[in-house]
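Apart from one protein chain that is not included, each protein chain of the complex appears where it belongs.
For reference, chains read A, B and C in written order, and residue numbers begin at 1 within each chain.
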Amino acid sequence: MATHSEQSPPSGFRHRLHEIVFEADTPAGKLFDVVLLCAILLSVATVALESVAPIRERFGEELRAAEWGFTVLFTFEYLLRLVSVLKPWRYATSFFGVVDLIAILPTYLSLLLPGAQSLLVIRVLRLLRIFRVLKLASFLGQAEILLTALRASRQKIIVFLCGVMSTVVIMGALMYLVEGEKNGFDSIPRGMYWAVVTMTTVGFGDITPKTVVGQFIASLLMVAGYGILAVPTGIVSVELAAASRRHVDTQACPGCAAYGHDQDAVYCKHCGTALGPR
Amino acid sequence: MATHSEQSPPSGFRHRLHEIVFEADTPAGKLFDVVLLCAILLSVATVALESVAPIRERFGEELRAAEWGFTVLFTFEYLLRLVSVLKPWRYATSFFGVVDLIAILPTYLSLLLPGAQSLLVIRVLRLLRIFRVLKLASFLGQAEILLTALRASRQKIIVFLCGVMSTVVIMGALMYLVEGEKNGFDSIPRGMYWAVVTMTTVGFGDITPKTVVGQFIASLLMVAGYGILAVPTGIVSVELAAASRRHVDTQACPGCAAYGHDQDAVYCKHCGTALGPR
Amino acid sequence: MATHSEQSPPSGFRHRLHEIVFEADTPAGKLFDVVLLCAILLSVATVALESVAPIRERFGEELRAAEWGFTVLFTFEYLLRLVSVLKPWRYATSFFGVVDLIAILPTYLSLLLPGAQSLLVIRVLRLLRIFRVLKLASFLGQAEILLTALRASRQKIIVFLCGVMSTVVIMGALMYLVEGEKNGFDSIPRGMYWAVVTMTTVGFGDITPKTVVGQFIASLLMVAGYGILAVPTGIVSVELAAASRRHVDTQACPGCAAYGHDQDAVYCKHCGTALGPR
Partner (left out) sequence: MATHSEQSPPSGFRHRLHEIVFEADTPAGKLFDVVLLCAILLSVATVALESVAPIRERFGEELRAAEWGFTVLFTFEYLLRLVSVLKPWRYATSFFGVVDLIAILPTYLSLLLPGAQSLLVIRVLRLLRIFRVLKLASFLGQAEILLTALRASRQKIIVFLCGVMSTVVIMGALMYLVEGEKNGFDSIPRGMYWAVVTMTTVGFGDITPKTVVGQFIASLLMVAGYGILAVPTGIVSVELAAASRRHVDTQACPGCAAYGHDQDAVYCKHCGTALGPR
């Protein structure tokens, strides 16, 4: 990168730097991003391995050194990004800007607060940049469809979650009354935790009803949870189908340039003009 | 509120009170509802916290006082509602009227029956008023779609539940015979509880088959439950799709009688005829 | 019933008996079926309660007596059915005929083989008669839609189950090799049982991977099972949607009397005749 900066005038240098650091269209930019992604993966693996006691005991020094190496690297990269962008503040307050910052902070924080380096796994969020590297426009399109579907079903999901939450609170209190402290349901919040574990069909089994009445109520809750599980799936399916359909046809009406026509539409639904062959 | 009542004649006072207590269109009415919702949330939290032993030991007095405070508040509010409404009996027997009443009864009941205050979590149902406060007409529309979908699939769901119940009874008895008391299946009802836990894929693990035959039968039940789980989801998906579609538009084209037009369609997508006002 | 038989000639008596015992259109027939359903429910409850040790100790005599009472009743009813039907052999070999027979056999069998009475829960299958009592034609229609959907997706489901079975065998052997006897995976069949428990997301927790490699393989299996779970749901959803659609339109073509037209069909797909307004 040093060679690039020497060959170009300052403004051009900044533009080039921007192209390398932020874009993945040039060979240098692509290389930069691929190297970066590998570094992120390695740094997350380093943090994860350091938390394993036997590995920490044998390779603690090396892992700690690697961690500092990655942090210095990412700090340098963060500064590069701040320099190369036209409006640094806007980058620093953007989603990726914030992620880039909190991805380096925990190491420095661990000097004051031992153990804070576990927070470094937040770096995994930086991997989302992979979509730019792979230039997966269609991937982004797919992600967009997913998000559109989830956003469109937002209200239904909130209504649904309100119902789930009410059920959880009431069932938690009921089981606290029925089973009581001796069977592990030692408070209403504990009962609510059990109700969530049961309704979502996770079923850890760390707390289970022991009395006949408790097991009967639990059975009802499980069958209900079984049916309730169908609701979000149904919502997402319907919205995904709608989002896919909307996405599929991208033809604009020759009369009024409106789009979003159904696949089987022959005439524009807005102005009545024939849509013609596709 | 006292100032309002002095400025207005009795009938106007009652109308105003109604607007404040039951509606959320005026600033006073909205404030009343928001304060009420916070009070409900806090009172539910109070009940939940009181059930946690260490917290009860330290803050038992305060929590108990808060509980009585909320109960007095809600009793006063209940009386206000009875006063402000034109047909008090009709309100008292409506869904929210009953919920409002049973939301205050457990505290008084706890004077006679210690522990009854845990029933106060029923107050969480009062939170359903939130939909009025947020004026989320579209939320209600979404809830309606969900309910329409569930109601439309009611018969299919009953048929389905009958099948599930038969399977549960038969599998419960079979596992009782195969595994027997020594492996935890000490009665047919216990076996039925296990069958529900297994078929709904909750899988607590408090009772598990130990014999080879039992594990084989359990495997069959699990794979079957896996497929059966697909049925309610499929039902709800299909009904949700139908409900959404119906919601979208039910107008037939005056030209070719086709329907299934989008809500924003002005012309029929099949023949181009203007759809006319809706 | 005795009064009926006296008033009518033998053939008419047989016809009347048939109407009472097999149909639910006359008041007497409906009463017969409702009493029968209650008796079935009570007899299943009797068998279930008898299996609970403390109840058996206290009410063993009474429950045993009730069981014999129900068995005698059902034996008498079975004979009545054989008498009243025109082709007794055809009834005896039909689905309900076989169920009616095996619903009474276990009690007689329990004279020779103690404990066989638990098999009496098979009586629960007799409850399927409820659909006739309630005259729920639409219920049967719904059940038919469900069955049509399942039958239509039969081949897809078999292909799917073959894939699941192969995965279960291979994962079971893999975990047996990786985890070994000391961690509970003491044979390949045991490993296959674990794989079923895991893939269906039941997760009892009676056998769990302890080694790092085992937990990694288990994680992959779980995520795969997560995605695989989507397949039967998708299959059933699609077939249910198709079955509902086909079912919805029951109009026959005025030209060729064919039916099964789509809801948006304007012309018969078989002969091209206009279908007219619906």
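By definition in this document, contacts are C-beta pairs under 8 Å (C-beta built on N, C-alpha and C of every residue); 3 or more make two chains touch, one makes a residue touch a chain.
The structure displayed is predicted, hence computed values, not measured ones.
Contact with the chain not shown here comes from a single listed residue; of A:L73, A:C162 or A:V202, that residue is A:V202. Touch with the chain omitted from the figure is made, among C:H18, C:R64 or C:K156, by C:K156.
Contact between chain A and the unshown chain involves residues 44, 47-49, 51-53, 115, 118-119, 121-122, 124-125, 127-128, 130, 136, 138-139, 142-143, 145-146, 149, 157, 161, 164, 189-190, 192-193, 196-197, 200-206, 229, 232-233, 235-237, 239-241, 244, 264, 266, 277. Within the complete assembly, residues 201-205, 233, 237, 258, 270 of chain B touch the chain that is not shown. Residue positions on chain C in contact with the hidden chain: 155-156, 158-160, 162, 165-166, 169-170, 172-173, 176-177, 181, 186-189, 192, 198, 201-205, 208, 212, 215-216, 218-219, 222-223, 225-227, 229-231, 233-235, 237-238, 241-242, 261-262, 264-274, in rising order.
Convention: only the chains that are shown with their structure count from here on.
Per-pair counts of C-beta contacts peak for the chains A-B.
Homomeric contact chain A/chain B: same residue numbering on both sides for under half of the interface positions. Centroids of chain A and chain C (each the mean of its C-alpha atoms) stand 42 Å apart. Measuring from the averaged C-alpha position of chain A to that of chain B gives a distance of 29 Å. Each of the following residues of chain B touches two or more other chains: 189, 192, 201-205, 229, 233, 235, 237, 241.
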